[in-house]
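Heads up: the structure comes next, in structure tokens.
Here the complex is missing one protein chain, while the rest keep their positions.
So, subunit A:
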Amino acid sequence: MNLIDCRKISSALMGCYCSKNTRRTPGYEDPTVLAAETPFTVSEVEALYELFKKLSSSIIDDGLIHKEEFQLALFMNRNKRNLFADRIFDLFDVKRNGVIDFGEFVRSLSVFHPNAPVIDKISFAFKLYDLRYTGYIAREELKEMVLALLDESDLILSEEFVELIMEKTFKEADMNGDGRIDQEEWKEFVSKNPSLIKNMTLPYLKWGYNLSISQLCNEL
């Protein structure tokens, strides 16, 4: 029996999504492999594939999520630029090729699983806020993010108030007073303020998406 036959049989036994779906997308990976590497079950990975197909075909039907498709899903507007959505997209795009394939989508989302280790969530959030990839969150980076949030929320704050917020934050987080927040300081700061990584957990990921929409709405 050749390798392909073996794989067909194992797919049938595992009830893999790949056996049901003939049209493969670029970067598609076997749900059993992805489930073994993440907190997701095989059926949850298969359900995430359904979501992935919707997202990746919303503008260009090529089985890859482009930045505009990601923005469309988050804001229902393909042209709305958002610093934070850009950062998330860039972190999901592990291969740095400007698109998110299915493997990247599942592995990146696994950090947001309720059962993912807290340390991974803390680390992901740090990377998110380290805009210049320096291994530190610098004061000017943080200010840039605060201004982006205020702009996004249509909040107008005077420079003086923005500085007050910056001062308060650095006083609490920058323990060695060097004007930047390193990974250890960030870990310590989050342990004191757990609400900072609240958005690093998506309760939706705990329920298998093989539930029908009506069941899911009922569940929520």
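In this text, a contact is a pair of C-beta atoms (placed from the backbone, for glycine too) under 8 Å apart; a residue touches a chain by one contact, two chains touch by 3 or more; residues count from 1.
Quick note on the criterion: contacts and distances are computed from a predicted model.
**Q** For the chain omitted from this view, which of "Ubiquinone biosynthesis O-methyltransferase, mitochondrial", "Proteasome subunit beta", "CMP/dCMP-type deaminase domain-containing protein" or "non-specific serine/threonine protein kinase" is its UniProt protein name?
**A** The UniProt record for the chain left out of view names it "non-specific serine/threonine protein kinase".
**Q** Which residues does subunit A use to touch the chain missing from this display?
**A** Per the touch rule, subunit A residues meeting the hidden chain are 39, 51, 54-55, 73-76, 82-88, 109, 112, 116-120, 128-129, 142, 145-146, 148-149, 152-157, 161, 164-166, 168-169, 172-173, 184, 187-189, 191-196, 198-199, 202, 204, 213, 216-217, 220.
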